[in-house]
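Input: one structure, supplied below.
Now for subunit A:
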Amino acid sequence: MTTRSDHFEVILAGTGGQGLILSGILLAEAAILEGKNVVQTQSYGIASRGGLSLAEVIIDTEEIIFQQVQRPDCILALTEEATRKYEGWAAKGVPILYDSTLANARTAPNFTGYAFTQTASDLGNEMSVNILALGTVAAKTGVVRMETLEQMIRKRFKGTAVEMNLKVLAAGRDLTAR
Partner candidate 1 sequence: MQGNHAIAEGAIYAGARFYAGYPITPSSEIAEECSRKLPKLGGVYIQMEDEIASIAAVIGASLAGAKSFTATSGPGFSLMQENLGLAVMGEVPCVVVDVQRAGPSTGLATRPAQSDIMQIRWGRHGDQSVIALCPSSVKECFTLTVTAFNFAERYRVPVVLMPDEIVGHMRENVEVPAPGELEVVDRKRPAGPPADYKPFKADEDGVAPLAAYGGEYVFHVSSSMHGLDGYSNNDPANAAWRVKQLHEKIDRHRDEIVLTKRFGTDDADVLLVTLGATTRSGRAAAIEARRQGVKAGVLQLQTVWPFPDREVAELGRRAKMIVVPEMNYSGQIAGEVRKAVGPDVDLRQVNRYNGTIITPQDILAVMLGAK
Partner candidate 2 sequence: MSHATGTKYLKGGILPHMWCSGCGIGIMLGALLRAFEELDYTTTDTVVVTGIGCTGKADDYMITNALHTTHGRALAYATGIKAYNPRLNVVAIMGDGDGVTIGGNHFIHACRRNIDLTAVILNNLNFGMTGGQVSGTTPPQRYTSTTAYGNPERDFDICALAEAAGANYAARCTPYHGWEMKENMKEALTKKGFSVVEVVSPCPTHFGRHNEMKETPDMLHWLRDRAISIEDYRRLPEAERTERLAIGTLVSRDFPDFNTQYELVKARAQKG
């Protein structure tokens, strides 16, 4: 699957503490670097940990008027709660990439389960599940180039975290190859 047009909307949903807002920011900044207009918004609870937390990113070559996702081109759901919240979209043809480690398996069309949390944990850092899943979303949708995301990671992180996150990003990308 590649981007259907020059307008792209994605929802990254999970729980507070998974770092999805950062994934949204990295995706948005990568798109800016590629010359697009972006709007990134977020919705989260008062706690730094737990509760539904989500980032929305809209990418367009034109001015983006309404800042909220209206019809997503892709949904990432990292918890059962998040998957349940958005599962209605699958029947309308929207691909939902969900975390099969934390959410129950779905067999209906347009659901693809990936063991995001398990894979991140196998790589020695469960906290980097946000970067891992970002790699998967980017590879799956082609909305931004992998090299641009790598550039963003080099800019955002320092020291050993750079290599670690690049490794995790690549692992996310590779999940789609399976």
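A quick word on the picks: all candidates are chains of the complex that A comes from, given by their letters.
In this section, contacts are C-beta pairs under 8 Å (C-beta built on N, C-alpha and C of every residue); 3 or more make two chains touch, one makes a residue touch a chain; residues count from 1.
Quick caveat: nothing in here was measured; it's all calculated off a predicted structure.
**Q** Out of the listed chains 1 or 2, which is the one touching subunit A within the complex?
**A** 1
**Q** Help me check something: in the complex, which residues belonging to subunit A touch candidate 1?
**A** Interface residues on subunit A, with respect to candidate 1: 25, 28, 32, 36-46, 64-68, 70.
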